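Excluded from the complex is one protein chain; the other protein chains are retained at their positions.
Chain naming follows the written order as A and B, and within any one chain the residues start at number 1.
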Amino acid sequence: MAEAVFVEKHPLDEIIRGYRMPHIWCPGCGIGIAMRAFATAVLESGIPEEKHVVVSGIGCTGRVAGYMDLDSYHSTHGRPIPLATGLKLANPELAVTVFSGDGDLAAIGGNHLIHAARRNIDLKVICVNNFNYGMTGGQVGPTTPVEARGTTAPYGNPELPFNLPYLLAASGANFVSRWTTIHIHEMKKDMLYMFKKPGFTFIEILSPCPIGFGKSNNIEDGLQEMELYREHCQFVKEGEFVFEDLDIDLTKDKPIYVGRFVDRDNPAFEPIREVPA
Amino acid sequence: MSDKKVLTGKHFMHGDHACAEGALAAGCQFFAGYPITPSTEVAERLARRLPEVGGVFIQMEDELASMAAIIGGSAAGKRSMTATSGPGFSLMMENLGLAAFMEVPCVVVNIQRGGPSTGLPTAAGQGDVMQAKWGSHGDYSVVAYAPWSPQEIFDLTVLAFNVSDRYRVPALMMSDEVIGHMVERVEIPEPDKIPYWGRKRPDRNNGHTNGNGRFHTFKPDEDDLVPPMGFAGEGYKMHFTGLTHDESGIPDLSPDVHNDLTKRLIEKIDRNADDIIRFEEYSLDDAKIVVVSFGCTARSARRAVRDARAQGIPVGMLRLISLWPFPEKVVKDLAESADEFIVAEMNLGQMSREVERHVRRSVTGVHHGGGAMIRPETILDAIKEVAHG
Partner (left out) sequence: MRVFERTPIDIEKVTVPHGQVYIIPERCKGCEMCVEFCPKDVLENSVSTNAKGYHYPEVIAGKEGACIHCEFCMVVCPEFAIFTEAVEV
């Protein structure tokens, strides 16, 4: 026990591309927290590292693929899910994780999101939701709460956002949960659970975005947004909520519900690999 | 199950079906597509046949997903294909650029129909041929072939997979509704007569890794400029990105790296063009007039040339089989010996610009926006007009 020792390597530098650190995300951004949870989940998953594949799209969260030291594919905007579908169908032994953001998965990628959930294809999807398009400077997106501000909504967002857990539950996903970057242990536990759960699994992780979202919405920094989550989040379990409750509305004094919302065992998608008898 | 991949024998076969059989004979194991007239029969045939050979068929929710899915399937090591027509081809453009930039082999079949927009869903066109080369943004190269018969669509689909694999480049089958929907004799050879060129694979002993033993995802060999390809799940820990990247695969957005990478991708095809280019010469030895054509229009052009020869006109036909890379050498050679060029195509002037560019004089176009084959008489009239005046 002494004062802090300065070193140059982190214990996770083998599973992340430590030689590329520091990463590009802003001070206070929560994507690194989600990625750290994912990195430890990969190491503890019991699946060999060479079988893990990460596919991501465009956006800040999409950069995760480049920082993980696994086979990784950084595809075009909105298309990680179909690319991951191709990988998984061509080689079913791969453990394919799609790690991307709210805009990439739910706006331009929305069609692929609901169809993959409909098929219940065996993909693990981690959606970091920071309520805006961060990489391009803070435009509003399909998950931006109503009346929140963004660079393309200077007078306040006139649109209602998606309620992603409701959408995924209705589309047929086997597993849907929501946490925030402050729910460190639950986030990682669900990632580990996802690796073992067949079918389409979806974790929404609410994350601070101090430069893109916070700056336009009076949230001073990432730490303050984490405090906001701590204050407003409420755990719910099955039977304690209806899906309509899960929408996020910052104009109303209602909690942000987190927890595991869907956990069912519908059969995962299997293509027809031989002519039926 | 492998003997079912190659339907050896003589068939009376539908063009779209022949394309599907060509894919299977080439070892295609993954098809992701979306129905669109007149290519739907390719998908329907593969939906029935792929399970017979242990492959996977999936109908995706749209063409954007189809193109992305075949990139994934190919990245995992399987020969992958999709089939579409004009409107779907436009939707696939962004991801076509991704495949070109990430050097992921794939075959994209376009059974062309009259365009633009919804156009003529059930009638032929050849109006996507420039889009085949320039459709996605930025500078990149693709390979494109134009068959003129169900037999040739079978043969060229096999070639497309081979070229795509060997040069890690998307290969486009630019057919048209006439060829796609006609039924003609197709002879499929024995399996051991079907050529197979595989992908270049990594060899840790020959410099494909750096000093730390890390595999370089995009380090090309000096001779053919093709990097070896690792498949997902083999432990190479590769990063594939659509961002400009260095040889290790990691994004590097500096102008020099970008210039070098885009130039290498184009040079990769130019340097190996002789292996890729195909064309057919018909009656060109003493020709003073050359008719350039491709696909279904070439069938009318050949008849017109034959009729013109019967009338004593020194005319021949150059049939383009590969559209891209464009067979510029043979065209330039013909420009030395021939005086006039006629380009017959079912669009309002696309390959004619390319011919003009290489022969350095005006060409006469026999053009039609699409919907019905250009008749031999129309081309014969053009030949006569050029010959006599």
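Here are some notes:
One rule holds for everything that comes next: contacts are C-beta pairs under 8 Å (C-beta built on N, C-alpha and C of every residue); 3 or more make two chains touch, one makes a residue touch a chain.
Nothing here was measured: the structure is a model prediction, and the numbers come from that model.
Note on the chain not shown: across the whole complex it touches A.
In the complete complex, the hidden chain is touched by one of A:29, A:98 or A:191, namely A:29. The chain omitted from view is touched by exactly one of A:7, A:242 or A:277, namely A:7. In the full complex, chain A contacts the hidden chain through residues 1-13, 16, 18, 21-23, 25-33, 36-37, 181-182, 184-185, 188, 221-223, 226.
In the analysis below, only the chains that are shown with their structure count from here on.
With centres taken as mean Cα positions, chain B sits 38 Å from chain A.
Per the touch definition, chain A reaches chain B in the complex via residues 17, 20, 49-51, 53, 55, 65-66, 69-76, 78-79, 81-91, 93-94, 111-112, 115, 271-275. Listed in rising order, the residues of chain B touching chain A in the complex are 29-30, 32, 51-52, 54, 56-58, 60-62, 64-66, 68-78, 80, 94-95, 98, 230-243, 250-251.
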